[in-house]
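Right after this comes chain A.
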Amino acid sequence: MAVDTLSGAFGGATRKSRSYNLGTPLVLAAALVLLYLWLSTQQLDSMEARVLSAASIRDATLAHLTLTAISTSIVVVIAIPIGVLLTRPFARWLTPWVMAVANVGQAAPALGVLVLLSILFGIGTKIAIVTLVFHATLPVLRNTIAGIQQVDSALLEAGRGMGMSRRQILRRLELPLAVPVVMAGLRTTIVICVGIATVATFINAGGLGDIVVAGIKLQRTSILVTGGVLTAVIALGLDWLAGLAEKYVRPQGI
Partner candidate 1 sequence: MSDIKLVNVTKQYDGQPLPAVDGVTLDIAAGELVVFVGPSGCGKTTTMKMINRLIEPTSGRILLGGTDVMSIEPNELRRHIGYVIQQIGLFPHMTISENIQLVPGLLGWDKTRSRRRADELLELVGLDPVAYRDRYPRQLSGGQQQRVGVARALAADPPVMLMDEPFGATDPITRERLQNEFLRLQAELRKTIVFVTHDFDEAVKLGDRIAVLEERSRIAQYDTPERILATPADDYVASFAGSATAIKRLALIPAERLPGKPLNVANGLPTLDKGGSARDVLDLMIRWGTAQVAVDGGKAVDFETICGLLGDDHGR
Partner candidate 2 sequence: MDFSRYLERRWDDLLEQAAQHAAVVALSVLLATAIGVLVGVLTWRSARASGVAISVSAALLTIPSLALLALLIPLLGLGWAPTIVALVVYSLLPIIRNTVTGLRSVDLAVLESARGMGLTGRQTVWRVQLPLAWPIILTGVRVSTQMLFAIATIAAYVAGPGLGNEILSGLAGLGSANALNKAIAGTAGVVLLALAFDFAFVGLRRVTTPRGLRV
């Protein structure tokens, strides 16, 4: 996967947010328009026409987005609470162990995990989602822990000094201040999910990989290019949206 170890490439918690203007969506829209214009100049045979029909593309795109959305939601539900838990004093000793296991899991190639799980438990969307979650959990988990740990200890002491309870400190101070870091992890997670979702096609779980694989099997450039461009546009577009969200949910004053 291009992106399954992207979080590693970004060196942990502090993924630098790039400044996003409207350039990205404009470039992506232009790419789609060019693709459409180019396709309309091509003489498509019956196989190409079938794969590149509006319905087929719509289904593949929807399936891709669904896989990504479900997996990302599951990651959020799992990784954030575990991350918070691992920063509590009673569980802190567990953190290095959990991280070590997570790192090793991350090192396994997504394709291998996907195939292994399908052989063991059968093919299909569910197994694809399990693989996605398996690979996409680490960034959010790691950034939740890092985000809470990076909160200035002087602030926490001030909170305690004002008579806030542990729970209040977590909810009013630690979590809000960790949001930017957690969001950066979430963005990486989304990109990883979009990436791994392309190989879900290998186990009949649909998605834009269907189109790419059809292009390779049928040896049709039109299909290859369409599949490649669409997948890339979806990936870059979701990354851009996640970047926007990252800025939007940042607490004011940070």
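Following the convention adopted for this analysis, a residue touches a chain if its C-beta (ideal position, glycine included) is under 8 Å from a C-beta of that chain, and two chains touch if they have at least 3 such contacts; residues count from 1.
Per the selection procedure, all candidates are chains of the complex that A comes from, given by their letters.
Since the model is a prediction, treat every value here as computed from it, not as a measurement.
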item	value
Options 1 or 2 - which one, within this complex, touches chain A	2
Footprint of candidate 2 on chain A - complex, ascending	1-6, 8-9, 11, 18, 104, 107-113, 115-116, 118-120, 123, 191, 194-199, 202-203, 208-209, 212-213, 215-216, 221, 224-225, 227-232, 235-236, 239
